[in-house]
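As you look at this complex, bear in mind that one protein chain is not there, while each of the others sits in place.
For chain A:
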Amino acid sequence: MAGLAPTFGRGAMTNHWVDIRNADLILVMGGNAAEAHPVGFRWVMEAKEHNDARLVVVDPRFNRTAAVADYYAEIRTGTDIAFLGGLISYLIETDQIHHEYVRAYTDASLIVREEFGFEDGLFTGYDAENGEYDKETWQYEYSDEGHALRDDTLQHPRCVFQLMRAHFSRYTLDVVSSVCGTPRDKIQHVWDMVAATVVDDKTMTILYALGWTQHSIGSQIIRTAAMLQLLLGNMGMRGGGVNALRGHSNIQGLTDLGLLSDLLPGYMTLPEADEQDYEAYILDRSRPDLLPGEVSYWRYYERFHVSLMKAWFGDAATEANNWCYDWLPKLSETLYDVIHTFERMSHGEITGYICQGFNPLAAFPHKAKTSAALSRLKYLVVIDPLRTETAEFWKNHGEFNDVNTAEIDTEVFRLPTTCFAEEDGTIVNSSRWLQWFWAAAPPPGEALPDTAILAGIFLRIQQMYRNEGGAFSDALLNLSWPYRYPAEPSPNELAREYNGWALEDVYDEQRNLVCRAGEQVEDFGMLRADGSTASGCWIFAGCWTDEGNQMIRRDNSDPYGVGQTLGWAWSWPANRRILYNRASARPDGTPWSERKAVVWWNGNRWVGNDVPDFPVESAPTVAQGPFIMNQTGRGQFFARDRMVEGPFPEHYEPFETPIANNPMHPSNPLAKNNPGARVFEQDRANFGSFEEFPYAATTYRLTEHFHYWTMHNRLNAIAQPEKFVEIGESLANELGIAKGDRVRVSSKRGYIEAVAVVTKRIRPLQVAGRTVHQIGIPLHWGYLGETKRAHLTNTLTPSVGDANTQTPEFKSFLVRVDKL
């Protein structure tokens, strides 16, 4: 997601599942939708069958998506920036870009500061000692009014377009082939197929998933794809977009609600330690327009923030105390992500840990480190419907979990909770739809819903503070708790709270009453910064209005026949289904193509088959840009200071690479791997070299399993009973491994054993003059449940993350393989 927001403004799938059917070309890279999202993938097949669409797959393995593709090209894991960067250069040099779209809807014409530069793999401002950038020069040149300078002819040598052109010019066909290991003719074929979507009435959609995020350069891979779609004019269009297929049922919702160390609900952010002044905190986030008159919707940040504080602290939040600003925790570190946390835990710096439906022992990289870290906790609380390896990390399971139980002094609580079938509530699917569901039966035994467990713990802590006093307690004692049964807040009450309501009558600028005190707000436009509204998550405003719960809606009619179903469930923001859909129309407000139309200007307002993602009365003559969350109103080729490792994507090798150096920068060791990545000392010591571990490994899902849950289900255990790894035929021959042999796969961090599947579907690649073999390792199976007992895959994986998100590099690491 960290690649999408700096480009388009929001970190979410831009289009939706059914809209895939409107595409003319579907590019699947960094994902395997046929396997991991099989029912959503039907819309790809629908596009092929009824829209004459072509499907292209670029992946290390000839996977299940490739099996039904029109074209497949193999690629070395972790080299997608080179593949797509080369494509961007090819489009520019052969003049196959959407000129009018690029000029009107992107930042291509904006002029960048003179001091900005890029040399031998590093952007200006690199501090090699600390491994960090000073991003001061990564900016446009601004006028005295604070607006970016521009050259609409795109000829200025420092305009974004020319800088981008120069940046990617190094990614020639030969270079890309050498880095990626993809044969030249296949690269050219894919590039030509993609280039054909530059015309007005053709769109390409890009589907990706964890195959892009789980790299040390993951966010920049996604950005490269986003830039590609801007160049082709495929954003905001039917059948276009960059579609992040999220991995879990409600990862989108948890991210929307800010359950990440640095976030508050609705993509607001916690203050940093040195942001002591409330007004400065708000000012820094109320992003002004960088081009005159743009929407730049974050300018209303304070409305969303104050409404959140009113939802949390009620009457205690007043203008006089800056809406309880001091009560919010302030961050001393950029992120307290899981790699950071388990590093601290391994040094004994964490006392307690609560795992709510999360199984870190199986899900985090470098299991031995995770296990040692958990052993240093004083207490661990696991809230889960199922037995998990994490809850039993202290139990000896022989070679699968060889720990000394008596020496582990962690007190572990295991609390049974309801599963989806036993509770009411909503989850947000990848398309941003909030769908309400109902409990069908009570949970087994004494299991309780998570809300009752959380409330039970919280109310006890609160009582202890009332009785005993203790550390700072204003925030926890004043937390608004308006629930009918305090020990078990109901899903209805919580949903109404994150939607929000008026505390006093709310008026618009013309003094018209828009919402009476006590009424639910209808959209985030009603929220105010004066304390007269409360809303727990501004982007969800509109999901539960005075007309009732919008998330239960069940009208699947599709009057325009384009797959929008606006009456089914509710989609954030404001029930818009295709983000940035203003860009589906020309600057003059007419659709680029009738086939692709989403919204258009009818002379008075924006109308169409979707809710406009744009001010509905903003006339084309006003010329506001379609990317309303961005300060420029435009899609950003140049990320400015919003990315850690640079405003343009650059290829860097995985931290465990099967080749000696970065072919883009062979003589600069600082540019071998992502220069902005954070690596802890003990993790660096645990990286292997290609001399010792020669094969590139990648992990993935199977359609029959879901992580470490479904091994507890009999049906799924029957479908895929035993751990296996995939090895290409030529490597298997070299190592004397036959189909069905048991093998040991080892990395610097440990080993697993599994059955070898010898396959033609993984081919050796020629990379920088060397033959590279890739090994495929499904992430499933463990030693609990109904499948055959097996080692956890994350025994092997390295503990290093993407420089922006710290998502672990599960998709590229080094192993060796031995026949048992």
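We adopt the following convention: contacts are C-beta pairs under 8 Å (C-beta built on N, C-alpha and C of every residue); 3 or more make two chains touch, one makes a residue touch a chain; residues count from 1.
Here is the rule we use: contacts and distances are computed from a predicted model.
This figure omits one chain of the complex; the name its UniProt record holds, of "Sulfate ABC transporter substrate-binding protein", "MaoC/PaaZ C-terminal domain-containing protein", "RNA polymerase sigma factor" or "Regulator of SigK", is "Sulfate ABC transporter substrate-binding protein". Touch with the chain omitted from the figure is made, among A:Thr255, A:Thr269, A:Ser593 or A:Ser730, by A:Thr255.
Of the candidate positions A:Thr94, A:Thr153 or A:Thr405, contact with the unshown chain belongs to A:Thr405. Checked against the full complex, the one of A:Leu270, A:Ala623 or A:Ala768 touching the unshown chain is A:Leu270.
One of A:Ala320, A:Ala440, A:Val622 or A:Ala685 touches the chain omitted from the figure, and that residue is A:Ala440.
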